[in-house]
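Apart from one protein chain that is not included, each protein chain of the complex appears where it belongs.
Let's look at chain A:
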Amino acid sequence: MIEGLLHDQAGLLNFVIFFVLGAVLLLVILGFVTYAILAERKVMGFMQMRYGPNQVGGPWGLLQTVADVLKLLLKEDTIPKLADKPLFILAPVIAFAPSFMVIATIPFTDKLQFADIGVGLLYYIAVSGLTTIGVVMAGWSSNNKFALLGGMRAAAQMISYEIPLVMSVLGVVLLTGSLNLNEIVSAQENVWYILLQPIGFIVFFIASVAELNRIPFDLPEAENELIAGYFVEYSGFRWAFFMLSEYVYMFAMASLTTVLFLGGWLPLFSFLDFIPGAVWFALKFSLVIFILLWFRSTFPRIKADQLMEFGWKVLLPVALANIFLTAIIKSLF
């Protein structure tokens, strides 16, 4: 349907349809973020022998995040006196917008995808890199030393981990012969890429945790060192935008992991294909999210210099070797 609309003549009706679709997607993602935060707090609570939220919205705290968001909306919006005001205001928007843009290319099922771009994977990686600009902007414009340190860390981390991330998926691209995410999923009909590309998967997963700025790689916002890092001066809804972009990226990255390595909407075994693809996708996706939450409550934080060393001296060579190996094996068989 979307393909048809794209090729239609531009008109008010088309615009309205796209607008509504975009708004629906946004709401779905906001819904996800709401419950991802709740899930994170609950899972961490169980792992730490606590209850987690259990007051607002019944024993499962189902409305806790809603209440938190309302609180954030009502909070006073402070801008430091000596901050670079335009940049300070723009930074959360620049950090958030790409996180939402990348979702467009992700195929949730064979039918549900918003933009079936030929170079979907490239688009994802290119656009997601933009967020760092927002983060560095926030760090710089806050006129706060902790924020500045956080912003610098974010820039360094992004450069060192974006490259292994790209290199690690090249193996998948080589095997499929396409950058289109739909085709990548279809190529996993018989066997998932996690089995064909185990090294690539490990490198990709580590690099993606670093991209997400989550423990053990949450250096830009290292609470115990830099207080909150780049968003230390932000409050209220501007702050919420940074958190939002973080969780939307978690959503996007878990989806991408599912698509690239876990066979997207394809069932585990072919006789199980009576279960709809969306359910399979959700299951695999939840697994990836759970592992991310598990990391968060288990690992300590890595050090900045070790992070760089690990990215350049370990992940990158391993990813390159993986491409090399994949190419040889592919040309042999």
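Rule of thumb we're sticking to: contacts are C-beta pairs under 8 Å (C-beta built on N, C-alpha and C of every residue); 3 or more make two chains touch, one makes a residue touch a chain; residues count from 1.
Methods note: contacts and distances are computed from a predicted model.
S.K.: Can you match the unshown chain of the complex to its UniProt protein name from these: "NADH-quinone oxidoreductase subunit D", "Fe-S cluster assembly ATPase SufC", "Protein N-acetyltransferase, RimJ/RimL family" or "General L-amino acid transport system permease protein"?
M.R.: UniProt lists the chain that is not shown as "NADH-quinone oxidoreductase subunit D".
S.K.: Which is it among A:Ile37, A:Ala155, A:Leu226 or A:Met243 that touches the chain not included here?
M.R.: A:Leu226
S.K.: Based on the whole complex, identify which of A:Ile17, A:Leu30, A:Met47 or A:Val318 touches the chain you can't see.
M.R.: Answer from the full complex: A:Met47 touches the omitted chain.
S.K.: Write down which of A:Ile29, A:Val69, A:Ile103 or A:Leu149 is the residue touching the left-out chain.
M.R.: A:Leu149
S.K.: Residues of chain A in contact with the chain that isn't shown?
M.R.: Residues touching the hidden chain, for chain A, are 44, 47-50, 145-146, 149, 152, 215-216, 218, 222-227, 296-306.
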